[in-house]
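All protein chains but one are shown at their positions in the complex.
This part shows subunit A:
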Amino acid sequence: MNNTLHLDRPSPVHRLAPEVKIAATVLFTIVVVATPRTEFVAFAGYALLLAVAAVLARVPAPWLLRRATIELPFVLLAVWLPFAGHGERIDWLGLSLSVDGLYGAWNIFAKGTLGVLASLLLAASTTSRDLILGLDRLHCPSVFTQIATFMLRYLDVLADDARRMRIARLSRGYDPRFLWQVKAFAVGIGSLFLRAYERGERVYLAMVSRGYTGRLPAPEQGRAPVAQWVASAVLPVASAGIALVTVLS
């Protein structure tokens, strides 16, 4: 699967079992979101923790920052909030800004960014196949893991069939330019779906006839060792510690 965010690096974080990484990311994000928005020191501490994790995972900072632009729409919402919010207002550089809106903007920006960075680190250090395996080991219902497995598999089938159909159009003298390609694509979207389905159905039946029962065989069965759980628990435990210390002080 080359369309995911996975970064292939030999690092201690990459070697952790997927289920412990998923658990650590979820718990860390919950701690971040639960932190009151005025605890500025705590957010700096979380950022530091993530920076350490990124160094350990050998994920370069520019890569992370470029991918983090996915939350840009929400940052735009955050920029707009101080102007639109209600309540007490302050003047800054001749602009009248709402205090509540400013806090809201900071809240969205800080929590959103930390959450996106944590998810990006998880995605960078885990292949999509491992992620599904991790979800399976965390007792996610097999209907989900089954749909997710086929979804990731069929994404490539869809992309390949879309490319084949485009080549077929081109070789019949079709000369698409810029936006007008959209029309041919829209007209062909139904047949793209059918072609991909029939290809996917053949793949599925081939799998069933080779003994597939809804679960892919895992290379190494057996659960993650306790040491891995302890190692990855450092992130959520440290963040919870930071949260407690800053809220209490």
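The definition used in the following text is that a residue touches a chain if its C-beta (ideal position, glycine included) is under 8 Å from a C-beta of that chain, and two chains touch if they have at least 3 such contacts; residues count from 1.
As a convention for this text, contacts and distances are computed from a predicted model.
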Response to the item:
Answering from "Multisubunit sodium/proton antiporter, MrpC subunit", "Cobalamin biosynthesis protein CbiM", "Rod shape-determining protein MreD" or "Ethanolamine ammonia-lyase large subunit": the UniProt protein name of the missing subunit is "Cobalamin biosynthesis protein CbiM"
Discussion item. Tell me which of A:L49, A:I108, A:L133 or A:I242 is the one touching the absent chain.
Written reply: A:I108
Worksheet entry | Residue of A:V20, A:L122, A:A224 or A:A243 touching the missing chain in the full complex | A:L122
Worksheet, complete the sentence: Missing-chain contacts on subunit A, rising order, are 4-5, 22, 25-26, 29-30, 32-34, 37, 67-68, 70-71, 73-74, 76-77, 79-81, 84-87, 100-101, 103-105, 107-108, 110-112, 114-116, 118-120, 122-123, 128, 131, 135, 141, 143-144, 146-155, 157-159, 186-187, 189-191, 193-194, 196-197, 200-201, 203-205, 208-209, 213
